[in-house]
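A single protein chain has been omitted; all remaining protein chains appear in their positions.
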Amino acid sequence: MIKVTVWNEFLHEKQHEEVRKVYPDGIHKAIADGIGTDGFQVKTATLDQPEHGLTDEVLAATDVLVWWGHMGHHLVDDAIVERVHARVMEGMGLIVLHSGHFSKIFKKLMGTGCDLKWREANEKERIWTVNPAHPIASGLPEYFELPHEEMYGEHFDIPAPDELVFISWFEGGEVFRSGCTFHRGQGKIFYFRPGHETFPTYYDENVRKVIRNGVRWAAPSGAAKPVRGNHKPLEEIRS
Amino acid sequence: MIKVTVWNEFLHEKQHEEVRKVYPDGIHKAIADGIGTDGFQVKTATLDQPEHGLTDEVLAATDVLVWWGHMGHHLVDDAIVERVHARVMEGMGLIVLHSGHFSKIFKKLMGTGCDLKWREANEKERIWTVNPAHPIASGLPEYFELPHEEMYGEHFDIPAPDELVFISWFEGGEVFRSGCTFHRGQGKIFYFRPGHETFPTYYDENVRKVIRNGVRWAAPSGAAKPVRGNHKPLEEIRS
Amino acid sequence: MIKVTVWNEFLHEKQHEEVRKVYPDGIHKAIADGIGTDGFQVKTATLDQPEHGLTDEVLAATDVLVWWGHMGHHLVDDAIVERVHARVMEGMGLIVLHSGHFSKIFKKLMGTGCDLKWREANEKERIWTVNPAHPIASGLPEYFELPHEEMYGEHFDIPAPDELVFISWFEGGEVFRSGCTFHRGQGKIFYFRPGHETFPTYYDENVRKVIRNGVRWAAPSGAAKPVRGNHKPLEEIRS
Partner (left out) sequence: MIKVTVWNEFLHEKQHEEVRKVYPDGIHKAIADGIGTDGFQVKTATLDQPEHGLTDEVLAATDVLVWWGHMGHHLVDDAIVERVHARVMEGMGLIVLHSGHFSKIFKKLMGTGCDLKWREANEKERIWTVNPAHPIASGLPEYFELPHEEMYGEHFDIPAPDELVFISWFEGGEVFRSGCTFHRGQGKIFYFRPGHETFPTYYDENVRKVIRNGVRWAAPSGAAKPVRGNHKPLEEIRS
């Protein structure tokens, strides 16, 4: 049973009628429903809760954290960002979705600017699997389409991902590394591109499958915590 | 239930009393016992069987193939090598152990010479985890030791692994990339260094854990088979 | 002065009027002209020459080999393929262009099927730089276009490249990892997608720049040849 916390800033849904129509209970609810209960125990947390709903207790009980944020990145408390970062170093998985590319936690983990090209033109996105051996591609067709999405284009300012799973084609002429995995400390991170707030992307069956696969892949795998600092020799030193 | 076939050339055990003492029922038996039955269905196959025990039927029913070979690499039929290669491209996992680095199937999959330094001096090997987020390191201490092993030293002539999980330290002064993962086609490959035929390495609990973890990691994950060849346009072409 | 040999099967140009019109002196001549003489000494070799123009002497005097082949892959002698492979292991660079993805030497070096999707529809290709720190992207715009090219689409059955430099967008709806680097042995390999025989791709200034950059990047860098085989201990063994 993988314990998942879906975090959402939950701002667009309250402020923009257009978004509320698509996600009346919040994007986090749609993401959580998509992950489901078959092998998962899913809770949600939002920006407006005390400590953004990410207390030490909550994070200690989280195997994989899913992150959706956009207009409220700057409202996330730095101390909470440090706390999430520390948990990733300890082994908590992190799934960063769409505009989460510009969240404090993702930027801190990547060490780069994380900027990209974007356009809101309701255009078609086609997502191609380029690593068909990867468990995150499990059960997916070789490509799938989202009829209307925001465009994200290269150059996406991230480190070269440890594994590149998906590349998106956009109708307007761009490409994007849409499914990227990273190991950081004992934690696993998966960035997945789709999910603009005005489109029903998180109800799409393929998108939901990718997120479920990502959560399974990112769950802690339990190697021993590395010992660091001053270390006694294991062998006699004679030099 | 992951279906595993452990393949062994099974020559040293018949020809060398020293090896037979350590592995009276063959190295394959010790490896198979180490994988166990908790989530696995394990069979064995050997060089002297018809088609080396790797018929189309056997391979079709194999999720992960484990390979131990050494003195008989040249005796493996090229047609069987092609057959195993085709199954890896289709998604079958492959665990290559120790002297399997010089097997026809590993060399074909790597595309390089796969040579290395070696020495039989019964020396100590210490295996360090350098990727503590990796599922193959699950449940392992940050390092473990084998009191007596054959030395393998760099440069190991392989492509840079997709993921480097373990590095060995040898008493005589060398290092080695001992745990290496590769994706090839839809298949996953894990190379793991230890296992000289004269040492009881495959009874070691940590070694057994690594192999079990490797088998779980390498099991097929089931993305759609990519379509290749001539392809009709998905969008209207007007240029 | 980097010594370059441009190899071309030189068959289409002799057999197909359509190709001859575009490359009257052969594709190799256009590629060689594009590399130029500023820091390079460029020769050519073709399939119909003795030993395909790739004698031991020629290869020993080659720093970087550029390869264009298509309809004659099966006509390339296996012994010559082994010879080229051995030189790559020793440090000779190799630039594989377009349909060279299916050449014997590339398939041997990759260890995979190297198949892909393709379509001849004279469509637009847009090549995006996804690694702007890479020397092969030197002097290039963030994207460039080829108005008419053959389409190559994913999944391209290669190992994950060590570095992914370019991704192509195709008008018909596909994407492709178009600029891929690999280290194999002491050799460096660069695969670059464009260059269908019926289009004037190798006269394009951006394409020429990529190939020049690739040749510079792939030139041997001169580390010591690794010693392999039985190795005496560097430290006293007491275990």
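We just call them A, B and C in the order they show up, numbering each chain from 1.
Here, contacts are C-beta pairs under 8 Å (C-beta built on N, C-alpha and C of every residue); 3 or more make two chains touch, one makes a residue touch a chain.
If you're wondering where the values come from, they're calculated on a predicted model, not measured in any experiment.
Q: Using the touch definition from the header, name the shown chains in contact with the chain that isn't displayed.
A: The chain that is not shown is in contact with A, B, C.
Q: Please give every residue of chain A in contact with the chain that is not shown.
A: 89, 108-113, 115-119, 121-124, 147-148, 151, 153-155, 157, 159-160, 162, 171-174, 182-185, 226-235, 237-239
Q: Please output the residues of chain B touching the missing chain, sorted low to high.
A: 126, 128-132, 142, 153-156, 160, 163-164, 167-170, 173-175, 177
Q: Considering the entire assembly, which residues of chain C contact the chain that has been omitted?
A: Those residues of chain C that touch the unshown chain are 91, 126, 129, 131-135, 137-142, 162-163, 171, 183-188, 221-227, 234-235.
Rule of thumb we're sticking to: only the chains that are shown with their structure count from here on.
Q: Of every pair of chains, which is linked by the largest number of C-beta contacts?
A: B-C
Q: Averaging over Cα atoms per chain, report the distance between chain A and chain B in Å.
A: Chain centroid spacing, chain A to chain B, equals 32 Å.
Q: Which positions in chain B are in touch with at least two other chains?
A: Within chain B, the residues that touch at least two other chains are 162, 171, 183-185, 226-227, 234-235.
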